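Here is the structure we will look at.
One protein chain omitted, others in place.
And now, chain A:
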Amino acid sequence: MPDVQALVGDFALKLKRRKVEGSHASARQTAELLRSVVSQQRLPHAGQAAVLIDAVRAVGEQLIAANPVELAVGNIIRRVLHIIREEDLSSTTTAMEGLGLSADSDDDNAGDHEDRPALSAAAVAAAARSALRAPSLHTLLEDIPESAAVPHASSSGGDSEGKSKSAADKSLKSRKLKHDVIEAINELIQDIDTCHEQISEQAVEHIHQNEVILTLGRSRTVKEFLCAAKEKKRSFRVFVAEGAPRYQGHVLAKELVTKGLQTTIITDSAVFAMISRVNMVIVGAHAIMANGGVIAPVGLNMVALAARRHAVPFVVVAGSHKLCPLYPHNPEVLLNDLRSPADLLDFDEFSDCMDFASRGGSPLLHVVNPTFDYVPPNLVSLFITDTGGHNPSYMYRLIADYYSADDLVVKRRSTS
């Protein structure tokens, strides 16, 4: 497996050096990398899911450490872990239904199954089904879910029963789990690729004739969203705030003009002056947090506040790979990328102000160039993701669908 290790190290280095940037690219490449990790992983007969999860976790830890600011990487790792759990569960439940009650104990809830009195097959199946779901009032009185507490070691303890089964059956099953997981990861990659189309399909529902749309900076999702509305014969105007200091707005404006959209460029500081004429603000995001807050390109909090002041809807378009199950209160999430001051200043002109040789090594002029803003959930009116439009307070639901609670911390458990 040295080739996988090399791939992982290579990708981690790319992330570290910011050679791979943008949530779409990093999400896609992470998914592809994990696919090869899964396919190269050799699986023992028992506890396959646990082995796979451990392998993915190990890779995940490295990748997240390489660029903790790129939340999409962590999201994809958690998605893949969730996929493995789900596939494992569905294969065990189908096995259980087929075999009656001979509870197949190579899932990681083995301890759970053993101590349960043989009540009825239906009850066991129900419990297994609910094992992956997020805890809810439903299941409060049912068995205490112990999947989080049961160490993975227990799964190897429970395979005495499994050994009795024929080896052929086993190897068939092992190939099947891996196959299913890879299939699901392929689907995930496809989802990441098609999310722009899925989102822009909804454009006509949101953009109406003769409206004025404001956006800041450049986001591919926003561009495709606007173009899709234009293609469906909507005529509307777009104000593009240029998005200092990288001025990506200029690029966006150019792209929109080539598509035949009526476009106006304004400076970032003119947003408040123009906002009263705007019907809707549509922006992209870097990541959507679990509470519905948004980590977005710098300057968007200001736009959101201006929009709120004039009661203009503030709409965020983002693919579901940007959905992050963490809360922005976690200090590691509030990390911001501080970029080179070269974006802001020409070094020649200011070199004497920033001379580290004078004044004991601390120059009078400092330049701070942060990349991200945090927009609190109460300033966001609507999220448009590939699954439709959602309220900020609804984000938790999508997150419960996509991630399992055990994976929020990707760090590998210390194997005691």
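Here, a contact is a pair of C-beta atoms (placed from the backbone, for glycine too) under 8 Å apart; a residue touches a chain by one contact, two chains touch by 3 or more; residues count from 1.
Everything below uses one rule, namely that contacts and distances are computed from a predicted model.
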Missing chain, UniProt name, options "Transport protein particle 20 kDa subunit", "DNA 5'-3' helicase", "Very long-chain specific acyl-CoA dehydrogenase, mitochondrial" or "Initiation factor 2B-related protein": which is it? "Initiation factor 2B-related protein"
In the whole complex, of A:Gln198, A:Gln248 or A:Asn291, the residue touching the missing chain would be A:Asn291
Looking at the whole complex, which of A:Tyr247, A:Phe272, A:Tyr374 or A:Tyr396 touches the chain that is not displayed? A:Tyr396
Touching residues of chain A against the unshown chain: what are they? 119-120, 122-123, 126, 134-138, 140-142, 144, 290-292, 327, 329-331, 377, 391, 393-394, 396-397, 405
